[in-house]
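Can you keep this structure in mind? I'll have questions shortly.
All protein chains but one are shown at their positions in the complex.
When the chains are written out, they are named A and B in that same order, and each has its own residue count from 1.
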Amino acid sequence: MAARHLIIGGGTAGMNAIRTIREEESEKSSITLVSAERPYSRMVLPYYLDRSIAESHVFTATARVLADWGVTAHLGKRVTALDTAANTCTLDDGTAIPYDDCLIATGSSAVRAPVPGADLPGVHSFWTLDEARGVIAQIQPGSHVVMVGAGFIAFTILNSILSLGAKLTIVEIAPRILPRMIDDTGAALVQTWLKDHGVTVRTGAKVARIEDAKGKKRLKFASGDLTCDVVIMATGIKTNLEWLKGSAVKVNQGIVVDDYLRSSVPNVYAGGDVAEGRDLISQKPAVHAIEPTAQEHGRVVGANMAGKNVRYRGSLIINIVEVCHLDVASFGAWDDAGAEAASGVKADRPAYRKLLWRGDRLTGAIILGRSGDIWTVNDVGMLKGLVQSGVSLGRWKEYLKKNPFDVKPAFIASKTTSTLLPETVLGRPSKAPGETPVAV
Amino acid sequence: MSVLRLHPQKCTGCLRCELACSYMQTGEFQPAKSVIRVSPFEGHTSYAPYTCTQCAEGWCMTACPVGAITINAVGAKDVLDDKCVGCKLCTIACPYGTMFYDPGTRKAFKCNLCGGAPACAEACPTAAITYEDVATADWLGDFAVERTARVLAEAR
Partner (left out) sequence: MTPATLTAPKQLKTTSTATTRPGGYAGNLLRVDLTRRTCRAEPWGPEMMRELLGGVGLGAMILYRETAAKGGKGNVSWDHPDNRLVLATGPLAGLPVWGTGGLTVCTIGAGTNGPTSTQANGFFGTNLKYCGYDAIMVQGQSKDWVYLYINDDVVELRDARSLVGLDTWETQGALYKETGLAGHQLSVYSIGPAGENLVRFAAIQGDYGHVASKNGCGAVMGKKRLKAVAIVKGTKSLRAADPRGVVQAAEEIAHDLRTDASARSLYEYGTLPGVVNLSKMGALPIKNYTTNLTSNVAGADMSVWEAPKLRENFDHRGHQCNACGMHHCHMSVIRHGDQKGKIVDEPEYEGWSGCGWAIGAADRDGVAWLNTQCDRACVDVNEWGWLCGWVMECQEKGYITKEQLGFELKWGDVKGSNRLLQMVSRREGFGNILAEGVKRAAEKLGGPAKECAIYIEKGATPRGHDHRSRWEEMLDTCTSSTATMETGNPVHPTEIGQPARINPFDGEQVAKYVAGLRGRRSFEDSLGICIFTSRTRLEYICRALSAATGWAFTVDDALRFGKRTAAINRATALRCGHTGAMEYPSTRYGSTPVDGPAKGQAIRAQWEKMLDTWYAEVGFDRKTGKPLPKTLKELGLEWLARDLWGKKA
């Protein structure tokens, strides 16, 4: 009998796994997908929010495509329990689905700060398509939007809100913005940049309460209240793993996985936001909660489910966000206090860089530069390449310390290209997204 | 498949390839939008063109959340404009620095080998860029090592 694969969660990791199974397998298997939502890409939601794309654009697979791929889909259903002894999962409608192996890829969801009034109507999260729809309906040109939280996700929708013609205020309890993406200097630069572009940022501001105020919302602080039309809470996320409680799958920060992305239960894989897999730089387990990690996890799991034995070397944290035409990106261990670091600012270009080393390998980098600035873009990728490949920089390290803006010669002369060229995630050239075989 | 083979010893840094590329890709002369970039090496005595390797992994392609990067008829990774949402993930995923983003169109762009007739190769007066059926390789590494020795020595 053909193998029965179960995919729990039709987000990034799940869909990548399904596609890769179909790419890799030699004999057609049975694939079942259970997903609380239709498959779509969360990170595309900001472009739906600013209306530069239609809602239909966010979906990563239609029912038709799933059918073509021979996937049995239970959409809009949740898994409520996993019996790893019986190799069966149970859905919220009571359906039981047996499997030979399964992937847990249920992602994360937004959590709101425990503030009185955070659950009022008109206070939103922005994580799911439904939540995005809720926000879209609320923002008009001239609306005043208050974003609570100044983390990465808040920043991914910042441009969209502004481009809708809304006025934006960001409040953050911490003393600085973007705490998990860039260093203090970078954050300070972005904060001033925002101010210059008409965005009010209040750091170190703790929302005491949110209340209704004649069709508007009022945010109470220790001092200085804010009245606005829309509140978006971007105060953090948590993994969607409550339902796994009591199962044999070992969960730490996320589901603990080995280099083949297997959990403590060998026929149960985990990938994406819920997986605590190897970090490429630290080589330690970590939960990344970023798109590229979910993609790679999904693909590796898919290949392994299809009978390949793909060892995953670990994922690299990479992030980019555009703030009023300023690109802000970071790679790897940019916050490694034990690393050697060098930085530079070119105020007028405008640009900021910070490079971090362990030994003579670049292990982390932060780069800020004008969006579309051709030279920044080139360097952005090259810094990723240096961190990813871990090439020995030798004397280029000293050079880069003095000239953090002159990455190209260091990249090329360190022969980073030859190190990178043989690297693939699955041990073979990738196939184009449309190339996935419909039937094997 | 045929790839752009780079012969850095022959490059004079004239940037003609950039100009031709931008014209082919955009219809206007604007090297800022060229996807082939000429870099200088020591003491402005040495230049070399640099562009997408059409790498096997296709980091840009596998990173795209909406499948907007595909492989075209001549084997080049190519951005489908109507699918691209401009999220820039590909620009940080490509470890070679050869994915670009145009704030004007809000789309990513990259070398697509001009669909099989690369404008840069045609424009290069010294044949420093050729379009050949060979395996892609690190064309610049050795040259760069030689032509940066002085830069490194001076930096000490």
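One rule holds for everything that comes next: a contact is a pair of C-beta atoms (placed from the backbone, for glycine too) under 8 Å apart; a residue touches a chain by one contact, two chains touch by 3 or more.
Note that the coordinates shown come from a computational prediction; the quantities given were computed from them, not determined experimentally.
Engineer: Among A:192, A:227 or A:253, choose the residue that contacts the chain missing from this document, as touch is defined above.
Structural biologist: Reading the full complex, the residue touching the unseen chain is A:192.
Engineer: If I consider the whole complex, including the chain that's not displayed, which of A:99, A:243, A:269 or A:352 touches that chain?
Structural biologist: Result: among the candidates, A:352 touches the missing chain.
Engineer: Which parts of chain B are in contact with the chain that was left out?
Structural biologist: Its contact residues with the unshown chain are 10-16, 19-20, 22-23, 26-33, 38-40, 42-47, 123, 125-126, 150.
Engineer: Go through chain A and note every residue touching the omitted chain.
Structural biologist: 185, 188-189, 192-193, 196-197, 326, 343-352, 368, 372-375, 403-406, 408
We take it that only the chains that are shown with their structure count from here on.
Engineer: In the complex, go through chain B and note every residue touching chain A.
Structural biologist: 32-33, 37, 39, 41, 48, 50, 53, 55-58, 61-67, 69-71, 83, 85-89, 91-104, 106, 136-138, 140-142, 144-145, 148, 151-152, 155-156
Engineer: Which part of chain A faces chain B closely enough to touch in the complex?
Structural biologist: Touch list, chain A to chain B: 12, 41, 43-44, 46-47, 52-53, 57-58, 60, 291-292, 295-296, 299, 318-320, 322, 325, 327, 329, 331, 371-372, 374, 377-382, 384-385, 388-389, 395-396, 398-399, 402-403, 408-409, 411-413, 415-418, 420-425, 428-435.
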